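Before any comments, here is the structure.
Every protein chain except one is present and positioned as in the full complex.
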Amino acid sequence: MIPKYLTSVKKVDNEEKMAGLALFTDDIQVEGAYFAVTLRSEKAHAKILDIKVPTLPKDYYFISAKDIPGENVCNIIVDDWPVFADKETNYIGESIGLVVGPDKEKCLDLLNEFEVTYEELEPVFEMKDSYVHKEFTKGNVDLFKSSAKVFSESFETGYQEQAYLEPQGMLVYFDKDDGRLTVKASMQCPFYIHKAIMRVLNWPEEKIKVIQPAVGGAFGGKEHYPSLMGAQLATAINKIHHPIKMIFDRKEDVPFTTKRHPSKTDISAYLDDKNNLIGLKIHVNIDGGAYIGCSMVVLSRALIAATNTYTFENVEIIGDAYHTNKVPSAAFRGFGSPQSIFAMELFINHLADYLGVDRFVFKNKYHVKTGDVTSTSGIFRDEIVLDKIIEKAKKMSDFDRKFKEYSKPNSNRGIGISTFLHGCGFTGSGESTIINAQLKIKKDKNDIVTFYTSQVDFGQGNRTTLKRIVVDTLGIPEDHVIYDAPDTSKTLSTGPTAASRTIIIVGGLAAKAAQHLKDIWVSGKEQEIVEPYVGPSYIKWDEDKMQGDAYPGYAWGANVVEVSFDPVTYQVKVEHTWSVYDVGHAIDERIVIGQADGGLAQALGWSYLEKEEAVDGRFMQKKFSDYIVPTSMDLPEMETALIDNPFKYGAFGAKGAGELTFVGGAPAFALAFEQAIKKPVHKIPLTPELIMELVKDED
Amino acid sequence: MIKYFVPKSLKEATEILSQNDCYILAGGTDLMVQKHRSASLLPTFEKDVLFTNEIKELDYIKVDKEGVHVGSVTKYEKMLKSAQIPDIFRKTIEQIASPGIRNMATMAGNIGNASPAGDTLVPLNVFDAYLVLSSTRGERKVLVSDYIIGVRKTIREKDEIIKEIVIPNLDLEFDYEKVGSRKAESISKVSFLGAYKLEGNIIKDFRVAFGSVSIKVVRDKEVEKKYIGLTKEEFINRKEEIVSDYSKLISPITDHRSTKEYRQKVACNLLSRFIDNIK
Partner (left out) sequence: MKINFVLNHKPIELDVNPTRRLLDVLREDLHLTGTKEGCGEGECGACTVLVDDKPYNSCLTPVLNVQDKEVLTIEGFREMKEYRIIADAFADMGGSQCGFCTPGMILVSYALLKNNPHPTDEEIRFALSGNICRCTGYQAIVNAVKVASEKGVKL
């Protein structure tokens, strides 16, 4: 069925992207730019005793930690990731230095001539050395001691590669007009790069500018890694004063840039002698890799989301992020919550089976209702319409009939439904204490309005929607508003493009700023407003204790996935999906549905196709021919519906939509698959090789 | 200094090859990956390259009493669209890589590349297809199964070029299955082709080949002979023995795409299902 998008407007970047006019980083021509290639560690954990640099011809340079004028630290959240490995290396592929010069081939030839002497140290590949630990409780967990029975399960999820279509790339040069060190890169967060460069060069803010060109997908994968590249290239250009371009080949991007955290989640249900549920203990473990990076925040989100769409009276939640000698794990759509929600969605169904009660009746008993206390003892304040969402998803998919039919033996077919939520914006009071977004909007004498944000549109359509918020608030023609891609020399920081915060937080800020401008509007006069973010007063959050209201609002959804299974080849086929989301009021339905289908597609890939395996710290799947993302023939027809439920505190009633759409795909898939094979699932990706093991004892 | 040759005829090509040791490059879909170094750099060919692109006389599909003759520069896409190509070949080709690659690649290239996962090698083996190799010394015919002797190893002499592939006529019932990592653009983990002919109740012909489970396609005519001539019931009753015979012949490996256990088991399952489906 061809959809009709009545609420949508023309995407501002459509034409340039379709016509091939949009300039992505590698499309930008800078006369005579040098190339940079990376010398990478061959060892998972070792002391670097010596780097034997080959004789470098004229105009060729080796850039390493020695060339850093400031600190050898790539600031992410914790200062543990060095810009260049110096005395020690902690993962295979870690950058030791750059070879920079006019001819790329020569740079690569030189790279082969380096000899690095290592003293190998014991590497750690398993999750055993916790470097971030968190725990909190709700209700009375002492009651667990009085339980008569405990039902426990453990769930595992794997690495996932973002697989944005445009690989990582960056260009640095000194702008002839203002003399600033200028960075153009495939990125998510211009100010993160800006700050990383200030730190490594020990430079003031105004000597640097970061400008966003067209970005070919990111999904979290360009939230932090470009900061590392920026710090490295800044070090290089500071030394050689010549423009430099560094574009990764896919075979460099896949094995050496950040991934989704693999996880292992243990859940125990404590039951009394009448099988009443006393409470749950949930322990989420994530593999953070060699450096903490943002793992503590990923862990926080995983823990806060761990009870998913259910309210339990008594809960103990524990989390650990582990140091291992592997590529650091970092941001990826969902940011920890897909891992813990996968575990909880399967667990609650398995628990119902264990108790011998109807799954849907059991889940419904615990479904979150408005006013319920969250796992962190905050309050669910939004109007929650979970029952409507479920009802609609079931109706669209003819769920009840199919569920009954596929329950029969040897059906080799299954249908599964998941419910899920996603907290929008930075965790807790982060928006008002860490981010402190400020948005500048100004009007010239001709009443042309210009506004700035640091939000990157890497495909989500926020350039279109943010502009629309301002246009509609001011009530002026679209071509009277100018809104360009971020440039850190022009915009104040409105924060990173992450955490599903762009529309709910920055959109809200833009609407407020535009309204204030409208309030003081004097035609023919230059006017300017700087609007600071003010969080809702109800948000109180204690990060140390993990107590309080974790998010200003939550978006909700249900996914239904239908699969078939071939018992001869152990392959699964996704037959159809149906999804229903409550993202508040969808300002632009086409854009939201685009997010919805794309998020679910990635989640399905994570569920059964996308395997990334590290053996002795080295990724086995290094290219697009080994790392298997879904093609158009692997994905089914997707039907998606939205429930309009305007959110009081969001711009035009909108909540976040970007990450929500990833969160429920894996559990819905796994539940469908369980029905097809009549066995419980505890691990993804469900590759045919794993499935063979699962069904083995039946043969 | 690497030399590049672009002959316009087979004769010219064989003359070049009699003087020069060359990579023979047709569509380029294998060689351009293998020799790729990095974006914007030239591929790293370490010896001379002969392009077959201009040898238009070898772009043909012809049928005669020997079978179907496919000229070596014929693209997959042309084979897919040709009613003269046996259906089972079209079914195989349809599942190779992607539309773009099929527009560029050739079956001769698939043979020349001699990968254990080369998809057309499986039906070529079952059909006893052969190559005509051409050189200034003349022509010779070689069974595809004899031509490939190992991973990326063939018996091609340096002065030879594949002129055509001949697919003999074969009127059997077929069951082809490619098991890859996804539904398109996938490299086989296991591929299987089973074929049989029933006359009355007698198995008059029986052939089986597996891809990706050994260094070359696995087919064993001795094993096939053992079961030809049985009645259908006898044949089906000996399913376990047949599966066991083949299970011993294959020797898959574990790599970044799959495991030896999976390949072994699925190969046997596919054979089993093939036997179950004999009507």
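Going by the order they are written in, the chains are A and B; count residues from 1 in each one.
Rule of thumb we're sticking to: a contact is a pair of C-beta atoms (placed from the backbone, for glycine too) under 8 Å apart; a residue touches a chain by one contact, two chains touch by 3 or more.
Bear in mind that the values here come from a model prediction, so they are computed numbers and not experimental data.
Enquirer: Using the touch definition from the top, which of A:20, A:356, A:409 or A:477 touches the missing chain?
Expert: Only one listed residue reaches the unshown chain, and that is A:20.
Enquirer: Looking at the full complex, which residue from A:68, A:629, A:642 or A:690 touches the chain that isn't shown here?
Expert: Of the candidates A:68, A:629, A:642 or A:690, A:629 is in touch with the missing chain.
Enquirer: So which of B:33, B:63 or B:143 would be touching the chain we can't see?
Expert: Of these options, the touching residue for the absent chain is B:33.
Enquirer: I'm checking contacts with the chain that's been left out. Which of A:84, A:136, A:164 or A:649 qualifies?
Expert: Within the whole complex, the residue contacting the unshown chain is A:164.
Enquirer: From the listed residues A:123, A:461 or A:553, report the one that touches the chain absent from this view.
Expert: Residue touching the absent chain, from the options given: A:461.
Enquirer: Just the residue numbers, please: which parts of chain B touch the chain that's not shown?
Expert: Spelled out for chain B, the touching residues are 4, 6, 25, 27-29, 32-33, 35-36, 38-40, 42-43, 45, 49, 51, 53-54, 77, 97-101, 103-104, 183-185.
Enquirer: List the residues of chain A that touch the chain left out of this view.
Expert: That gives, for chain A, the contact residues 2-3, 5, 8, 10-11, 13-24, 26-27, 29, 162-167, 214-219, 249-251, 458-461, 590-591, 593-594, 597-602, 623-625, 629, 631-633, 635, 637-638.
Basically, only the chains that are shown with their structure count from here on.
Enquirer: Please compute the C-alpha centroid of chain A, do the same for chain B, then give the distance between them in whole Å.
Expert: 43
Enquirer: Given the complex with chain B, which residues does chain A contribute to the contact?
Expert: The contact residues of chain A facing chain B are 26, 104-105, 108, 247, 249, 568-571, 573, 609, 613, 620-621, 625-626, 628, 630-634, 688-689, 692.
Enquirer: Going by the contact rule set out above, which residues of chain B touch chain A in the complex?
Expert: Checking each residue of chain B against chain A gives 37-41, 98, 177, 179, 181-187, 189, 256-259, 261-262, 265-266, 269-270, 272-273.
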